[in-house]
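Right, chain A next:
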Amino acid sequence: MAEQLLKVRGLKIEGRSDETWNQIVNGVDFELKKGEVIGLIGESGAGKSTVGLAAMGFTRDGCRISAGEVEFDGINLVNASAKVKRELLGKRIAYVAQSAAASFNPAHRLIDQHTEAPVQHGVMSKAESEADGMELYRKLRLPDPENIGFRYPHQVSGGQLQRAMTAMAMSTRPDLIIFDEPTTALDVTTQIEVLASIREIVEEFDTAAIYITHDLAVVAQMADKIKVLLKGDEVEEADTRTMLSDPKEDYTKSLWAVRSFQRPQKPYVQTGQTPVVSVSNVTAAYGKVPVLHDVSFDIHAGRTVAVVGESGSGKSTTARCITGLLPPKQGHIEFDGEALPLDYRKRNKMQLRQAQMIYQMADTALNPRKTIGELIGRPVQFYMGLTGKEKRKRVDSLLEEIELEPSVYYNRLPSELSGGQKQRIGIARALAAEPKFIICDEVTSALDQLVAEGILKLLAKLQDELGLSYMFITHDLATVKSIADEVVVMKDGRVVEQGPKDDMFKPPHHPYTDLLLSSVPEMDPDWLTNLLKERGVDNIGDAAVGKM
Partner candidate 1 sequence: ATGMPAVAMPKKGGTLRLGLAGANSSDSWDSRTHSDSYMIMCGHGAVFDTMTQVAANGELVGELAESWEATSDAKTWTFNLRKGVTFHNGKAFGADDVIESLNMHVAEGAKSAAKPIVSAITEMKKMGEHQVQMTLKAGNADFPFLLSDYHICIFPAGQVEEAIAQGIGTGMYKVESFDPGVRTLLSRVEGHYKDGKEGWFDQIEVIAINDSSARMNALMTGQVDAVNRVDFKTEPLMKANPMINIFEVTGNQHFTFPMLTNVAPYDNVKVRQALKHAVNRQEMVDKILLGHGAVANDIPIGPANQYFASDLPLNEYDPEKAKFLLKEAGMDGLSVDLSASDAAFPGAVDAAQLYQASAKAAGINLNVVQEPADGYWSNVWLKKPWCACYWSGRATEDWMFSTAYEMGVPWNDSHWENARFQELLLTARAELDTEKRRGQYHEMQAIMSTEGGTVIPMYANYVDAHSTKLTNSGTIGNVFQMDSSRLMERWWFS
Partner candidate 2 sequence: MNIFIAIVLWLAAIAAAGWVFRFVGQKVTGNKPLFRDMSYGVAVGYILAAVLLVWLGWSYVLSRSPDQTIANKYFFLGKAVEGFLLFAASAWAFRIFGRNVGSAGTRKLFRSMPLTASFGILTIIIYAIVAIFAGAIAPYGQEEILGAANVVPGGNPAMGGNPDYPLGTDQIGRDILSRLIYGAQNTVGIAFATTVLAFLIGATLGFLAATLGGWLDQLLSRAVDVLMAIPSLIFALLLMTIASAWAGSEKGLLTFYMVVIIAVIDSTRVFRLARAVGLNIVVMDYIEAAKLRGEGMGYLIFREILPNATAPLLAEFGLRFCFVFLTIASLSFLGVGIQPPLADWGTMVRDLAQFINFAAFAPQVASAPLLAASAIALLTVAVNFVVDWMLHKSSGLKE
């Protein structure tokens, strides 16, 4: 048995809100050997990041370690002096944050940020560290490793940034790295590249790591053992393979089950039926920058069309064209067989009411200064002309429909709701207009899987009850699988493939669809290894170059 590098015992952490201290983490224990990787997994807010940070002896502002021990290589981090901790941080323990784009300082070049820790800690001189940085960039297969460091963060793509962040963590050859959801912000194809390079580098330098994520399939690829957290409590811990094949606790089982929600394929649409929405030959541009090229598809009553594609492929833009926010340059849009005015300002109230939209970020889509009652009540009043008691009644029934208790939530502000609840409010607001057609733009991407599943089920239920049509924009193929009737695949502003769901998930595919499908992680610890073998490792680097 090798020497334990990190020992966490009985760790309790409190956070302050509203003048009182609340327990965030209630006693977590784990140990980590040199070169070992532990995966921390749990839903959002479970305390994963808090534990990860505490392993560095660090707590966020407003939090404190109230009990327990964190021992790193014999040094107790809980009551070490600020100076001792500073010596360790960035030198022997490094951190890789969830969003590299936000965690790189936009004001400095990559290489300057890379060399900061080694220089400040006196590990290497600036020149040595720069040379070493280029070496690491090369190892991580970043394009043009000699020069990429001289770019500013905004000049580099998200996936590349995430790799540069990993390189930065390695800059002092630390003994322990904490990865806090390093791939959550990336799309599937990019995620693969980053996962591969992280795993490689951790193996090469024999670094111990804590890998935090909420995606089981991802952690399965990365970790030697997995620990499941729920609301600050430890649920269970086990070796990766054991955990996957034989979860003990109900909660763990339910996590596993999420991935299996699926609706049966509806019968194919009969030809000749008038679609609810018909997009024909739409070409659109922001100013002079062309974004959409000749996009056409139909959405029929009571059906869900999923629009998939990587980030920037024009999914949201298509939605904006349909709603009239971005009048297309060419092409037209029909609703129930009638042509819609292209600019929303020219549409009448009726036309506006018929098509509603639900946004990805419930935070920005709900006015933070309005109560739930006002938010849902406004369209009720505006479109239906209901006021007073009638309005209240309608709002209550809508709230019930989205499974929120009216008496509890009517007077709350959006900030007093969880992410999933906010998204439900968005749905209720759309429903309040009694539309025929709803655009859902990445409505589940910001939610964790259990909550997302709830939303998807709700949408499905509503569709069955009300006969709604959805245009469902997503980049997550698992979601597509579970909810879509038809699928539209977009790339670079063009529709590359479209058809009924079942057809789409069966080969033969358009090569791009294929890449997308094969990039969705699976719950098999060997999946990544196999996939890389299959694709040939070198492809990954090239794909990254292509993305620039």
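A quick word on the picks: all candidates are chains of the complex that A comes from, given by their letters.
One rule holds in what follows: a contact is a pair of C-beta atoms (placed from the backbone, for glycine too) under 8 Å apart; a residue touches a chain by one contact, two chains touch by 3 or more; residues count from 1.
Everything quoted here is computed from the prediction, not taken from an experiment.
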Touch-positive candidate for chain A in this complex, from 1 or 2: 2
Footprint of candidate 2 on chain A - complex, ascending: 16-17, 19, 61-62, 81-83, 323-325, 344, 347, 349, 352, 356-357, 359, 361, 364-370, 378-379, 382-383, 429, 433
